[in-house]
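With one protein chain held back, the other chains of the complex are shown just where they sit.
Moving on to subunit A:
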Amino acid sequence: MKLDEFFVTGEPLVYGGMVSIVLVTSAVIFLLTYFKRWGWLWREWLTTVDHKKIGIMYILSALAMLFRGGMDALMMRIQLAFPNMNFLNAQHYDEIFTTHGTIMIIFMAMPFLIGLMNIIVPLQIGARDFAFPYVNALSFWSFFFGAMLFNISFVIGGSPDAGWTSYTPLSGAAMSPGPGQNFYLMGLQLSGIGTLATGINLMVTILKMRAPGMKLFKMPIFTWSTLVTCFIIIFAFPILTVALALLTIDRIFGAQFFTVTGEGMPMMWANLFWMWGHPEVYIVILPAFGIFSEVIATFARKRLFGYHAMVWSMILIAGLSFLVWVHHFFTMGAGAFVNSVFSVSTMLIAVPTGVKIFNWLATLYKSKIEFTTPMMWSLAFIPSFVLGGVTGVMLGMAAADYQFHNSYFLIAHFHYVLIAGTVFACFAGLEYWYPKMFGHKLNERIGKLAFWFFVIGFHVTFFPQYFVGLDGMPRRVFYIIPEWMPLNVISTVGAFGMGVGFAIFVFNIYYSYRNSKREKTGDSWDGRTLEWATPTPVPFYNFATVPHADKYDAFLDMKEKGETTFEEEKLEPIHMPSNTGQPIIMMAIAAFASFALIFEWITLAVIGLVGVLIMMGIRSFDYDEGYHVEVDEIKRIERDARGL
């Protein structure tokens, strides 16, 4: 392979990307060296097994990915603003909508939510870490290297260009030769392993490590949403693993699963992909529901209305999510009967979702609402998400779907549910739990400015797309005809509004770091659940003494009784896991093996695989049992943190 085949050449935008990657990397290396922070980075972050730090790394990576995916979106909006635009050519446009979709779902939405789960779930249930802290670090690094692998594709080897759904036979070896599509397969495979491991890890954590007295139906609702999400992850992700593996075997080793030769079956890919893909959209929406429930209950100063109905509707949604996948390809021609069955099951999902909407409204009813920024995101979510949900039911009607299919109506629908649902929830959750993570709030005024730019920009972007879709504009075209121009111009303006909103949000992180008042109590919002019971910043062992939590809204109960998580007479030495560099090394080797496989350098890939196996062997012989934090040290840390 020649060097000019290895690097992507000939695109000014890509050259720009290369230059900025080199500049940013050099700047980071320079700063770390200049301030002598390499050791700190390694000891405090790269080798950590602390769920709070891992969560912060997840969220930082997700914000970076939101930036990357957002830049892709803006480039697409520029190209589509006017007819006959020459900003992107067809090939480049295809690559950009592919990476936009993949990055936003796999490398932005999921890690953002998993990051919040990482930080909050152990705190909410009164646990000191995950069930398997080592595996948690492994999960993060597998996501991180998977994301890096996928992102590097636009400068090395070429990006995938078959859409985030990567339908065969287009994505097969015959029609998409070269490394592009392999980047998609290996990037998702590598990070998918981590997601599955996180699902198992969190499920065991929630089932086995709850504070004494906390029955399942006494758990905070965000923890419940996490548990249900884990269930979906465990039963959906292996399907993706297999689908990706089969396509990889097709492309690299010449098998015939999805080919048009050898009696292969290209349509089977669509089925396998969406048997994972539909549950996947609930993996990114259920935790969002959980976040909104927490935020709404806190700032309505009321107990969440219909807690049991909320939990059961999530369980029902999780079950139904596995029974609707065909609605993504009604037009593929499965026949009237099959389409009808999936049409009905699709509409059924609206029922538990509706229950949740009404429960949120009932929580707000006659309450004294505090208009904090997280609450505003939650309030904006309800009507926006309903718009997305109702158009979803329209798409779910198989006969009508023949009109809507692959049009901008669909684009508008899923952006309405994914942005108003997941992205709003990520922002709400980050602002809500920010003081718990960093010891100070995000500035409310700037936060609200970001909110208004983003929410108005969002509606201006996507509301016109319903209509331009009904006017017949198909998705995945790189040019528009003059009739579609007015609505597309509006869309583009809105997209830049969202971009400004995001920029202000990120600026707010910097501004608040410099200027915000530091938290003293740890209970920043007068919270209801156990995560607010610890001091801020949270000690690495979370709880000096684990509280007895037999009431729903356990911390509210503790505050009434005057209990804290620091009962000096009950202190015992705390057992904690040791930091380890193994996870990052193991996953770096796995990333090397995947990279080799992407370019079909089989020998190197095998060497990398052997390296991973050796790392697993080393882990097997590793009998490090962690260490104990002595009572005196706990006393010192807690008195310091609580100002006693």
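The criterion applied here is as follows: a contact is a pair of C-beta atoms (placed from the backbone, for glycine too) under 8 Å apart; a residue touches a chain by one contact, two chains touch by 3 or more; residues count from 1.
To be clear about the criterion, contacts and distances are computed from a predicted model.
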Protein name as given in UniProt for the chain not displayed, "RNA polymerase sigma factor", "Quinol oxidase subunit 3", "ABC transporter permease" or "Ion-translocating oxidoreductase complex subunit C": "Quinol oxidase subunit 3"
Contact residue for the chain not shown (choose from A:I234, A:V344, A:L556 or A:I585): A:I234
Hidden partner chain, touching residue among A:M203, A:I349 or A:A412: A:M203
For subunit A, the residues touching the chain missing from this view: 128-129, 131-132, 196, 199-201, 203-204, 207-209, 234-239, 241-243, 245-246, 249-250, 253-257, 259, 261-265, 268, 272, 275, 574-577, 613, 617, 620-621, 623, 626, 628
